[in-house]
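The complex appears here without one of its protein chains, the remainder shown in place.
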Amino acid sequence: MTVPTYAAPVAANPYRPSPARITSIIDLTPQEKLFELRLIDDAAREAFDFESGQFVELSIFGVGEAPISISSAPSKQGFIELCIRDSGDVTGAMHKKRCGDIVGLRGPFGRGFPFADMKGHDILLVAGGLGIAPLKSLINHIHDDRHEFGKVTILYGSRTPSEVLFRRQFDMWQHREDFDLILTVDQPDETWTGETGLVTKLFDKVDVDPASTYGAICGPPVMYKYVIAEMRKKAMDADRIYVSFERRMKCGIGKCGHCGVGHQYACIDGPVFNYWEAMNLQEAI
Amino acid sequence: MFFRVIPKSVIPDLVRGLAEQYEVVGPVAKGETFVYAPLADAADLRLDYDTTALPAKRWFFPESEALMRFRVSDNAVVSESLDTAPRVLFGLHPCDVNSLLLMDNVFLGETPDPYYKARRDNTLVVGVSCTPGEYCFCDAWGTDETHWGFDIFLSDIGDDYYASIRSVMGADLVDRYVPCRAITDEDTAAFQRRTAEFKAAFTNGVDTSQLPVLLDAKFDSEIWDKLGEKCLGCGACSMVCPTCYCFDVHDELDADQLGGTRVRTWDSCQFKQFAAVAHGQNFRDTRAARVKYRYYHKQWGYLSKFERVLCVGCGRCTRACKAEINPPRVVRALQTGVVD
Partner (left out) sequence: MAPRLVVLSLASDFGCQVQLTNMTAELLDVLGLVELSYWQLATSGHMPPDYDVAIVEGAVTTTEHVELLGRVRETAAVVIAIGACANTGGIPGIVGREDLEGRYGAVYGPGPAVATGRRAPLPLDAFIKVDYHVPGCPIDTGEFLRVLSRVLLGLSDRVPDMTMCASCKTNETVCFFDEGRLCLGLVTRAGCGARCTSLGRACTGCRGIAPDANLASAREIAVRAGVPAAAMDDALRIYNALTEVHA
């Protein structure tokens, strides 16, 4: 039996990364760098529309892909910023890249923070460690639309002063009147003048009007339970507390199964969930 | 639907006719078992098979496939093409036909998977009726019947097949290659009798009442620890499952390191690293957590999205699991609170 075969070009391929050029690299800490990337194809760059809280798959051929949340604000078009910790093969390979090098991007993927719903409200953002990366996008987005929001409070905890990300910007922001920013570290050194201890300790210093406040949390998995408890103590509604989960998002389009959390997939149903949704997700918190 | 009566004796002619235009894949004997394989000869087709070692999914979603060729220097995709023969899958049982519909929900949904879609578009499906085997429990999910997802479905009514024809292609093929006739009331009566016998032959009663509730309410039950103690974590269940679709993607560099291939392979939530993230956290670190997730996702996670459970009762995992973990047993454990 002879069988005809043919090779079909793959149209609209969601697995094909778009080439992007690294246009800036800033060393934030010994482990983290901030990369600015621009999609090379004009049409792809113009079509790239995202929300704070969404992520991309960073694709380095020969190494693989890794999900990275976007740190820049949707209000800034034409480029994206990724804050990347050297913690695996793809992120390690990224740390060896130089300005001008080309990598691949797929996305944006997932559901971000409900920016439109948050407008007209007070905002309480709580970050731990690298969890500041997606929240930085939200913070900058709020900044660019600052008049649309009430009181904005940012609580950010790090292990040590040298691990505080975006420290230069945050040092300046500590003096701003339109953002209440409180930094804390677990292990202070002699230079540290800010708060010490876990981020949950800072809730004593915060006044919350539960009727008009949205919360957003991102940090290491152990942090969520305790921060949510503090927000609940302030009588905030479960469906106004938003959390962003880190899972192993691999395909980004709800197929490969790696980012399952309870009955959902973090890559299409999240990674941002409100606490009511998260309460109904097994293994989430 | 459109029906015809086809004499069993003409099936080899039909296969030979199809082979002029298509690669015909069907159940053939391999040692003591059966596998879906390209038919070298129409006589190799074994429509009396019980089940195949691997399900039909590999003909749409192979165990390993190249997604694209790349160049390292500028991170460019060099080519992305797939070889897909126009193909007929001949002789799928109702469970396997239904499994394709469940796979379609994932791979043809909101963001279609172009590799799966190209093969699905290029493949005709001919189903055939069966007799419940030792491990079959498709009756539990209603996947013992199939009403779409095929081009032709052949129901055994003695010397003939009562053929349901679902597509233009199916109708064309039947008209072109086999002498057949319209159905009579007697044929339909035979079809009904045969269906009743089929339904009465199932022996693995599975009480599916309130499964989504039980999966949540008994999420912390010790039945999962008991099952975790038995589980080998080997992933055999996922490989043979016609509805397990999880995959991994990795890059294989050429020996000269200048280029390579991005490859997709089957994966399993039963493998330890499946839910581990880069910073060292593993969200399902124990075998108990992993075996629980498999059932939680199949009987509830998928259901919450697509209103069907992700199981067709084919019994392949029952056969494959040396630790004797299988849906009828796990569902019984959920109902009774005890692993028997």
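The first chain written gets the first letter, and so on, giving A and B; residue counts start at 1 in each chain.
Quick note on the criterion: a residue touches a chain if its C-beta (ideal position, glycine included) is under 8 Å from a C-beta of that chain, and two chains touch if they have at least 3 such contacts.
These figures come from a predicted structure and were not determined experimentally.
Chemist: I'm checking contacts with the chain that's been left out. Which of B:Leu108, B:Leu253 or B:Leu303 qualifies?
Modeler: Checking each option in B:Leu108, B:Leu253 or B:Leu303, the one touching the absent chain turns out to be B:Leu253.
Chemist: Tell me which of B:Pro132, B:Gly235, B:Gly301 or B:Gly315 is the one touching the absent chain.
Modeler: Result: among the candidates, B:Gly235 touches the missing chain.
Chemist: Thinking of the whole complex, not just what is shown, which of B:Val206, B:Ala320 or B:Ala333 touches the missing chain?
Modeler: B:Ala320
Chemist: If you put the missing chain back, which residues of subunit A would it touch?
Modeler: 62-63, 88-89, 92-93, 96
Chemist: For the chain that got dropped from the picture, name the residues of subunit B it touches.
Modeler: Listed in rising order, the touching residues are 30-33, 35, 53-54, 63, 229-236, 238-240, 252-257, 266, 268, 271-273, 287, 320, 322-323.
Simple rule for what comes next: only the chains that are shown with their structure count from here on.
Chemist: Report, in whole Å, the distance between the mean C-alpha point of subunit A and the mean C-alpha point of subunit B.
Modeler: Measuring from centre to centre gives 37 Å for this pair.
Chemist: Of all residues in subunit A, which touch subunit B in the complex?
Modeler: The touching residues are 1, 3-17, 19, 59-66, 85, 87-88, 91, 102-104, 220-221, 246-248, 250-251, 253-258, 260-264, 268, 282-283.
Chemist: Name, in rising order, each residue of subunit B that touches subunit A in their complex.
Modeler: Subunit B reaches subunit A through residues 19, 21-24, 38-40, 67-68, 70-72, 74-77, 80-86, 106-107, 109-115, 118, 216, 219, 245-251, 253, 257, 260, 262, 267, 269, 274-279, 281, 283-284, 289, 293, 296-297, 300-301, 304.
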